[in-house]
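Shown here: the complex without one of its protein chains, the others still in place.
Right, subunit A next:
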Amino acid sequence: MAAVTHEQLHGHHPGPTGLMRWITTTNHKDIGTMYMIFSFIMFLSGGVMALTIRAELFQPGLQVVQPEFFNQLTTMHGLVMVFGAIMPAFVGFANWMIPLMIGASDMAFARMNNWSFWLLPPAAVLLLGSFFVPGGASAAGWTLYAPLSVQMGMGMDLAIFAIHIMGISSIMGAINIVVTVLNMRAPGMTLMKMPLFCWTWLITAYLLIAVMPVLAGAVTMILTDRHFGTSFFNAAGGGDPVMYQHIFWFFGHPEVYIMILPAFGIVSQIIPAFARKPLFGYASMVYATASIAILSFAVWAHHMFATGMPAAGQLFFMYATMLIAVPTGVKVFNWVATMWRGAMTFETPMLWATGFIFVFTMGGFTGLICAIAPIDIQVQDTYYVVAHFHYVLVAGSLFALFAGAYYWLPKWTGHMPSEGLGKLHFWCSIVFFNITFFPMHFLGLAGMPRRIPDYALQFADFNAMASIGAFGFGLSQLIFLVVVVKCVRGGERAAARAWEGAEGLEWTVPSPAPHHTFEEAPIVR
């Protein structure tokens, strides 16, 4: 009721209703919600692909899918999860929370915001629809390495266009976030008083603006190599496929941090709230985030140790990569120091956040192992790498997204999410996650190559274990769907400050957050 009178006071017309409300909305909360629903749908479709892959790998031999389709599945699983699930989910969080956290009434460019979202569904249709064109979807791996990507059927063209569209969407979203954070903060909210989630997103947005266009350039070169007679990567015309890897990973490595820095931000909001202590080392957190972002431009070739780089290059990229462990270590240290002697309680968001620290750190350590060039040449393209990046992307980005979702669901829906179901979701996820991905370390060290639908018999037991874990993990995610639906429908009313220790401007507005907030900027002291 309060929201309605508020709108009347400000003379707003009631907007379109039904579907048109969502298509034409310029409200950051509506758009944030749509981003998150979109990314959850993409998460489930990417998950179905992953489970098909795991079903095939349950036993040696070919049972479920043909090798050609298997390759399409691994490729599309990667593309859908990276560009369709993880990235839009973080943009959704940014849309919902950044204006609330900095005391702005909306994002800086509300109409552009609407457009950035509505570019995504067509891109998703192009990407998923490519399964049904002659030749099937792109099967070159999510990295779209030349020369495979130069040779494939029209599924590759659709993937390229989808990447173009998603890239434009990301860049517009990032520009919006930078402008909002830099220009629209409430009076008194200096940069160094900003919640860490805003800081990590500000830096992520700069990374997006810097590298998404490079990816767009790389896939455009593939497109012109395919259809317009250029030879950027076509060796027959004097091009070089290895150059594609350089350009791709110049985007690809910062992209890795694009997917993890906002996760760091979310965790840095949640840990202090449930340890009931201010974040330890706020300034060092900001500097650590910035140095991770800057270093990310100087490490791309560690993805290419096996391409025949000179030893000097291998050493440089090896040491630069290891250097990133320093700011990342600062962050892990600060989270643990925040918990140290805090009055901790383990509600669902805190469980996810501590789970994140535990499992993400394991993924970070395997990353360090992969950074050592002589070891990397052994584990290149094996399941060890698969284990590593799923530990940082699933247990890193995804777990932080769940932590954030449970943390802010009261603000979004006005109801507390079910603690019982939330905890069940957490414990099922973390147990099944480890059953799925921990054996992959052993598989990789024993030499099982990735992206291949069949394997030698000695890998059978660990693969069966990973497949069982994967199905458990996949089904556990449906618990989250139930939690969200229940939470939207009703439940315990959430107070404005839904969690006892939660700090920040977002907890000063009522729950659920009214359609319009901070029309008058709050004063921050």
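By our rule, a contact is a pair of C-beta atoms (placed from the backbone, for glycine too) under 8 Å apart; a residue touches a chain by one contact, two chains touch by 3 or more; residues count from 1.
The rule we apply is simple: contacts and distances are computed from a predicted model.
The complex includes a chain that is not drawn, and of the options "Ribose transport system permease protein", "Cytochrome c oxidase assembly protein CtaG", "ABC-type polar-amino-acid transporter" or "FAD/NAD(P)-binding oxidoreductase" the UniProt name matching it is "Cytochrome c oxidase assembly protein CtaG". Within the full complex, the residue among A:V211, A:A320 or A:A371 touching the omitted chain is A:V211.
When you scan A:M20, A:V125, A:L182 or A:L478 for touch with the missing chain, the hit is A:L182. Only one residue in the set A:C198, A:I247, A:A470 or A:A513 touches the chain that does not appear here, and it is A:I247. Within subunit A, the residues in touch with the undisplayed chain are 108-109, 171, 174-175, 178-179, 182-184, 209-218, 221, 232, 235, 238, 240, 242-243, 246-247, 250-251, 309-310, 520-521.
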